[in-house]
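There's a structure below that I have some questions on.
Apart from one protein chain that is not included, each protein chain of the complex appears where it belongs.
== chain A ==
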Amino acid sequence: MDQNQKKWKRHYILRTLILSGFVLLLAEMIFTGRLSQYLAPRLHMLIYVTLGILIILTIASIRQVIIGQSDYDCDCDAHKIPRSPWTSLIVYGLFCLPLAMGIFMPDKTLGSAMAENLGVNLLSNDVRKLAQVNASVPKVESQGEDVKQNASPEGGEQLEEEARKQEEPSDTTEEPAKSVPLEDAQIRQLFAESDFGDFYTDIAVFLYKQPVIKLDDKVFLDGLTTMELYAKEFAGKEIETMGFVYHQSDFSEEQFVVARFSVSCCTADASVFGILVEDKQAKNYPIDSWVKVRGKLELRNANGYDMLVLKATQVEPVDAPKDPYVYYSFEAPQGSE
């Protein structure tokens, strides 16, 4: 009996240590904000609750150590503690693993290596089919647009001109509010026909109204999906976006992808979304470095699919954002009304 008591006590002490380890790890992640490297913001609340529960469990476990088994007062074998030292080694080692990893290994944002593993989703297409895109690209490059600092003057549709007119007054995001309501209705008409639901029509109108479409973190995913749905309508529009540089061996020297990881629940369900960019300097931007790209969308036909490619006019290196991932927002962007 005495021997048994001691065995129990050992297990309880070990469990208490592991539980408090988890509490510390979670608390540290919450306070330093590292949590967003692992979970989407909408799940953070769950982790706060979990931290509370784990603290209670730790206290319960400490209580078990102090009071011992007398609480239940039975000597049955039912409660599942590992029997042999080897089993306990494996079981508790398994619990120590996340703790050890959390403490001893540095955080790392997912990058190009993982992106290549997962496969990158491009606008209306797949990175795997790029070979065909290359083949179908006509020799437009010979036009010789000057790289960098040179807002492209080419492509004189009225939309373009209108875009540049409106561009002058500082930042563009606040701009749509000024648009004439009538025009809104017209744009809506343009998108409503295809009938992908109100949500995407809203976003399409919201984006289309902007002279230079800003694909920021909030609208990145929904924006890309929208442009994919309405590829024809968005061809010729100017956009500005940010992401990390992704290269692949079958890219031409003037291609790279500006990509983001999207996370819906946890990082393990990450997938990669990006836009294929064409730029003379493409090979000069190091893999995984962050860039801000501005340019014009062009419609290409690859393998029977319509695909939008971004002809860059301006590419500038920027710092990686604090939260590197993008999320589905499940709601229409503000200001679309």
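Here, a contact is a pair of C-beta atoms (placed from the backbone, for glycine too) under 8 Å apart; a residue touches a chain by one contact, two chains touch by 3 or more; residues count from 1.
Keep this in mind: contacts and distances are computed from a predicted model.
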Record-based protein name (UniProt) of the chain missing from this complex, from "Proteasome subunit beta", "Permease", "Thiolase family protein" or "Fe-S cluster assembly protein SufD":
"Permease"
Out of A:27, A:185, A:266 or A:320, only one touches the absent chain, namely A:266
Which positions on chain A touch the chain that was left off?
5-7, 9-11, 13-15, 17, 19, 26, 29, 35, 37-39, 43, 46-47, 49-50, 53, 56-57, 59-61, 63-64, 68, 71-72, 74, 76, 78-80, 85, 88-108, 110-111, 113-114, 116-119, 121, 125-126, 128-129, 196-197, 199-200, 225, 229, 262, 264-269, 271, 328, 330
